[in-house]
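The complex is shown incomplete by one protein chain, all other protein chains being positioned as in the whole.
Going by the order they are written in, the chains are A, B and C; count residues from 1 in each one.
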Amino acid sequence: MREITYLEAVREAMTQEMERDSRVFLIGEDIGEYGGAFQVSYGMLEKFGHERILDTPITELGLTGAATGAALIGMRPIAEIMFMDFTTLASEQLVNQAAKLRFMFGGQSTVPLVLRTPAGSGTGAAEHHSQSFENWFVHVPGLKVVMPSTPYDVKGLLISSIRDNNPVVFIEHKLLYKTKGEVPEEMYEIPLGKADIKRQGKDLTIIATAIMVKKSLEAAEQLAQEGIDVEVVDPRTLRPLDTESIVNSVKKTGKVLIVHEAVKTGGFGGELAAVIAESEAFGYLEAPILRLAGREVPIPYNRNLESAAVPQVEDIIVKARELANLKV
Amino acid sequence: MREITYLEAVREAMTQEMERDSRVFLIGEDIGEYGGAFQVSYGMLEKFGHERILDTPITELGLTGAATGAALIGMRPIAEIMFMDFTTLASEQLVNQAAKLRFMFGGQSTVPLVLRTPAGSGTGAAEHHSQSFENWFVHVPGLKVVMPSTPYDVKGLLISSIRDNNPVVFIEHKLLYKTKGEVPEEMYEIPLGKADIKRQGKDLTIIATAIMVKKSLEAAEQLAQEGIDVEVVDPRTLRPLDTESIVNSVKKTGKVLIVHEAVKTGGFGGELAAVIAESEAFGYLEAPILRLAGREVPIPYNRNLESAAVPQVEDIIVKARELANLKV
Amino acid sequence: MTLTKEQAAEYLLQMYQIRAFEEQAEKSYMAGKIHGTMHLSIGQEASAVGSISTLEPDDFIIGHHRGHGLTIAKGADLNLMMAEFYGKENGYCRGRGGSMHIADVKGGNLGANGVVGGGIPMAVGIGIGLKMEAKDQVLLSFFGDGAASTGAFHESMILAELFQVPVVFICENNQYAMSFAASDWTTSKKIAAHGELYGLASTSTDGNDLIAVREAVQKGVDLARSGGGPSLVVNDTYRWRGHSKSDRNRYRTKEEIEEWKKKDPIGRFHDYCLKEKLLTEKEAEEIEDRAYADIEAARVFAEASPDPSVDTLEEGVYAP
Partner (left out) sequence: MTLTKEQAAEYLLQMYQIRAFEEQAEKSYMAGKIHGTMHLSIGQEASAVGSISTLEPDDFIIGHHRGHGLTIAKGADLNLMMAEFYGKENGYCRGRGGSMHIADVKGGNLGANGVVGGGIPMAVGIGIGLKMEAKDQVLLSFFGDGAASTGAFHESMILAELFQVPVVFICENNQYAMSFAASDWTTSKKIAAHGELYGLASTSTDGNDLIAVREAVQKGVDLARSGGGPSLVVNDTYRWRGHSKSDRNRYRTKEEIEEWKKKDPIGRFHDYCLKEKLLTEKEAEEIEDRAYADIEAARVFAEASPDPSVDTLEEGVYAP
């Protein structure tokens, strides 16, 4: 099958949906002629014109609110926040308004909004351009949170997100933009709330998100040579969470390692650990639930420090090996 | 000993620190003549004047940044965000700037800032005036997060927060403002990062924060009559967390129930569960780690719905009883 | 722009209904029938009714926390509105929203808002949507003088002008943001001046004069409907009551309040209607009586209405 990049998958999903549904439009900073900071929307201005590619000045709160208002009357906006770090400026409209309008109005409205934003470190852009806040939005009823790890998942999940009648925070990872994978040319949906077992295994379960899925799969290959058979579960959607798939995997393997890039403390890994520890899987656990996540620091500039601040393949191997050998 | 309210304890700590240290000042909306939306700073304008009680227009981002800048050159500002819901407007300056300046500058600076804000529901103020975002800030290295449950803790923890050389998010609970307790008139510090065992018990541990400490203690009294002996642990500081006290309590009782008001999914309870599940306490667990927290909804207006949206004493009793009777 | 007898009667009725609703709201609160807080708009009736009187039924408004008057002026069913205020299941928002979040989406009222400035960015997007769909509907976006100090206002004005949205932004300048005097950082004239700089046609009006408000807003509505883009109208007015139930009125004098009461927007419109022979004394009295009777009926309806069942708590968070 045809291979395209993760970035191209984002663009293709948006383009095909815009061709299909005139209510879909883009709004964000430098998404027009500039093509977006990461060139995600490059070429779309020529195709759809300024009427549907809304380039804004630097107004994260304003543009997020504008997208929310448009959604409130039936449009289907896709807002881009250039870096997830800047969702700190947009969160009032996203969290207090978009997420709550339907409930607050007793069900009178829907808010079919997609807020796309790239997260993660590894680009040398330092403290203000490298953060991962997914768990902030997982904590907000009314929002859905999607975090794809492959080009195939990007296209199917983004199409589903655009068609969903609720506000969806769609989190992309910068270092995945250039990764390639097989992606059908036709449109397809991947249901929000379904996890994907990226690798079957029997000895232990790794639950990973975004780029950590890729790294965990690499780690799993190497561990296989040591005779450690790792199952890699990618939730893909963080809210709603596919608890069943996670619980089943843990029941099967009896051991679980949670891996994400965001800072460990207060992160989504806590939610995953708690979901497992309060579930029937608890009785099947043969070892403590381990987390491997971002260190307790802002993302530093220096290359070595930057990569030491988040889990790398080698760290996953070490931690998974330790877990595999644990006996309680 | 003298009894004062939780609210008076906040005011007394601020007043005494302002008398002691001329670098301490207040900045916020309607904190002067109005006395603050909850009257926390009532009377302080008369005492300290407009030079040190800075009343601002509605500018959450601006006033939080102003407090950060003042701290950067050695002042010790106390900023008030009228409702925690509005920290969504302030978080850029708090999370990207205040929390990171020291690290980002390689240790050249300190940011001795306190951001006070009331959280929680129960006042009938509905979706936009009732939220609890503590786990958002727990997720940010560089911040400290304090959440007191008694007047005594308020005074000691707020004094420590003001004297701390780092940005501290100090979260008060509206429904606790009128609660009374013994508080020394002299100044004293309670170290940040020390939990407090509010009640000794042997059958199970309840870890609760803010108003849930009070409710858990009430539940514990009733459970005692059923012969269930509950230990209630109040972390008091969420970041840094006193993991040792928590782990020790769980090792002692073998069972743990986590109770907080914030929405369950993505909340601080996940962090607590994970800390326990990855610790040596894991081997001592006799039952799954249970969480009782806010329901997956915005806080509704109607009185019955509002109270059903967060844990009540009866809910804690039922859940704790269920846990006590659990055999794995 | 002279009024017909029917219009005069309708506007006076709405103003009395607002006054009566707010008085009832206060009574119900005092009687312990309401929990939470509320923001009363007594004294601001001309701004609400005058502004919204310029709209067609299928036009939109989006409001703020002090939104009871706007809701009534947009033609809300008083029973459903009062039921919402009481937090009842048959209220507009099924009792989920209450005073600060009343919305009547079918009626074109896209809701009050608990966040100051919270509605302004959404207003821009509603305008973007109306323009894209080439609807000839327009939106009135209401906010207070305090909201004009928020970053949300600044960013929204820039975007509104950039995208030439069919929106009239209406600043109800009641002189205070809680205790913060508008005059301390700006004046209504200055807010209009800011509007001009952003590129919006901007004016300020005597917000207690229904006719003046109506004329100013009508210009903005005509501009928006004819593709002329956004505009800003600042209605100078005053709230007679405290900011909310937590207010102790320490920041203003009794004299100031009394001065403004002399400019009662209802009294002024009442006298205007009589002077212009649009209504007789008797008709005006009947209108006032009817307004209070309507609100009393709404109270009875609301109090007889059922609370939401706790089993339905999780309904309506997500759309199918």
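Assume contacts are C-beta pairs under 8 Å (C-beta built on N, C-alpha and C of every residue); 3 or more make two chains touch, one makes a residue touch a chain.
For clarity, every value in this text was computed on a predicted model and none was experimentally measured.
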Omitted chain - touching chains that are shown: A, B, C
Contact with the hidden chain (one of C:His64, C:His101 or C:His154): C:His154
Residue touching the undisplayed chain, where the options are B:Asn166, B:Ser216 or B:Thr253: B:Asn166
Residue of C:Ala193, C:Ala212 or C:Leu274 in touch with the missing chain, whole complex considered: C:Ala193
Option touching the unshown chain, where A:Asp30, A:Glu189 or A:Asp315 are the choices: A:Asp30
Contact set of chain A toward the excluded chain (per top definition): 29-30, 32-35, 37-39, 55-59, 61-62, 85-86, 89, 123-129, 295-298, 300-305, 308-309
Positions on chain C where the hidden chain makes contact: 149-155, 158, 161-162, 184-186, 190, 193-194, 197
Positions on chain B where the hidden chain makes contact: 23, 25, 27, 51-52, 54, 56-57, 59, 61-75, 77, 92-93, 96-97, 101-112, 141-142, 144, 165-166
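Following the convention adopted for this analysis, only the chains that are shown with their structure count from here on.
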Chain separated most widely from chain B, comparing mean CA positions: C
Cα-centroid distance, chain A relative to chain B, in whole angstrom: 29
CA centroid of chain A to CA centroid of chain C, Å: 40
Two or more partner chains touched - positions in chain B: 61, 85-86, 89, 126-128, 296-298, 300
Shared interface positions of chain C, touching two or more other chains: 93, 95-97, 101, 113-115, 118, 151, 317
